[in-house]
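Pasting a structure here, questions to come.
Removed: one protein chain of the complex. Kept in place: all other protein chains.
Our next item is chain A:
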């Protein structure tokens, strides 16, 4: 069997192919383009690139793709000049097509696209009906149109001859752009998904393909006349749909399924030899009403689907006579997408780890297969980057368990046994595919094959592969339409070459976060099951241990309420009480001694509105706000002797505040996000009556909890998508973790907290006064402000004494003059005014006696955590999981990134945009925190750089 290839796109939009005979991903030769979708057939591959244009790549072959163009030269006899080009007025064109109806001058025949070239010039076809004609190739007839003969007879009044010319398709093995036909009158409607198939519907013309595409506006298009000799097709024609389409899949034969925004699937009926476009649509309901279909893929007589909760479903009973099938069967595993290739083989991209999986055991009798098996083939790109041993080590991440097992490396056939190790997930109850009976279902007989088939879980794959690292390829799309895997072929995809094995394993390969997440989820599921099993019927039993008061005490310092304000030593106690309803309340007591008299103040933690770490040079301190204290502008400020001590207290207080308000885990999608003027991020959970006018709560009375990170701007949507921009203009996307920053341990989520970094400029002002002798000098009047000051002039800020915002920040540049202050500056950065403080302008006038200029110095937040953020994703809609859906950076993207088929993203479609932002610093005027370790993931590359933003 000749080898064929599997096509896939990684998160960066790079296209790779994996040969059935090979063991390595080969990057697509035309590496310039980044792709979002590919859909492969045997000889070609169609794709949508990051510029939203459709491209086709036709594989090189020994026989070139040639096309013959022809034109007929027509002449009429007249008594004067014999046969000449002067025709009767009623006659056809002197140069025409075969019918004579079209004018077809030889120099007017153009190449259909830039991807064709002429093989030669026009020449006369001297054959007629297989026999040579006389010189000139003319054929004769009585009149047009009539029967032409080779011989000139007495009554031959007209003659014609055929000119032919060959054109050749030249863009083989590269991506050839399909010219778009955007109507300039209308808004562009770029393509968002595409699928090729239909090569088994009819053989005529040779290599005929059905190419279907979906646009952003949900329209479905069909590419006319795509065949071997016309690989680009001729034009797009619109196919009406009853709803807005999101994604489309066309099988090799007559199956065509489309997913709709609303979550149903459309099935095309009436596709046959004579009508490859089909005739009508019928609708299939999703397996469960709450989770619509996100993605479908069709084969010859199978349909696989992924619903919005990432579950994988197999459609029973699909065939040519019943393209809708009968019912859904839930399969094991969670996938981003699945793709059905030749012979109904199936590939999928794991939801959590973004790895590629191949469905093993798919045969004609068992179309749903047996297990998902990870493809661990290495990538050519990884090796070719450098020949050093470093790259070899990095390739180690693709190892399957065979390599780990050492000498016992064996063929995939044997390997199966080792994959089938019954582990925790093998408890029978969890293996049965659930059967759902929705949609146009009738008789749902049991389906033993399918239910027993989905036996090996993805989670187990994770367990078996703890040594792979997160440098493994993250995939976005896969297409098996050109990949012929016979049911019992042995593939080498699941092992890597032993030559790549790192001989010295000094480098330790950590576990990927994805595996960890899968693992954790599995354990959590089992624990939940256990809890259910052991507690469900016994909730009424008495608890063995009664809940009691718990007190944490400690010694802190307190910024006292009375004058002169100073730090006084205090004894602090936090009392946690748990009520009968498991509600927890806590009181913080602060005991102090004044004039040898013992006193205390107390704070109910359910009244606390914000807890803010305050970084100044001397103390590890934090501030505690209540509505009353915010009104007084006098928070409770406490300081600990060590950073650890402070973070312990802060964590505990924060936890208690959240417990007393019953807040757990990540903020809800409706949460209100804010940043302070210091760049700290706070989030507040709105009550159900937030917008009721009678219950409106001022923002300084809402409870704000801090989320780690440092941002200049944050924006949220009502669907839980949160983005922010750092002071260094980097875009960040919220990963769903919580905690970070100073919050450690229990107040933290352990997943999804990555390192964040930010760069922020500190600004000081150099002030000068003019005097008649020396001009502007740094000698001011005694009443003047400091000659080096902050913007207000009240604080002295010299270059030497000014420190980075806090201990967590370090200088990353030297002082430089900031020219971008409002109002503009002269070439040296000065701004002039008549006196301090006044309005400054950028040129000197007679009346200006003072001037100032702004100096800035960049400081960067150091990074705390060893983890690295997720890679940026330039290929926008390819990333489709939850809040990670990135947009392409502005430099590469078309106007608007197409919404992925998830429909979960708030701003994308239909949902109420509910972005609110509290005014910066409304709750914490005196703080300055840089919590650099936060649940933020860098998204895309840096946006526009502008120098020296003002504070």
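Convention: a contact is a pair of C-beta atoms (placed from the backbone, for glycine too) under 8 Å apart; a residue touches a chain by one contact, two chains touch by 3 or more; residues count from 1.
The rule is simple: contacts and distances are computed from a predicted model.
Candidate names were "Calcineurin B homologous protein 2-like", "Autophagy protein 5", "Centromere protein I" or "DNA-directed RNA polymerase subunit", and the UniProt protein name of the unshown chain is "Autophagy protein 5".
Screening A:101, A:527 or A:593 for touch with the missing chain picks out A:527.
Checked against the full complex, the candidates A:240, A:542 or A:828 give a single residue touching the omitted chain, namely A:542.
Listed for chain A, the residues touching the missing chain in the whole complex are 404, 421-424, 426-427, 463, 466-467, 505-511, 516-517, 519-521, 523-524, 526-528, 530-531, 533-535, 537-538, 541-545, 547-548, 550, 552, 576, 648, 651-652, 655, 665-666, 736-737, 744-746, 748-752, 865-866.
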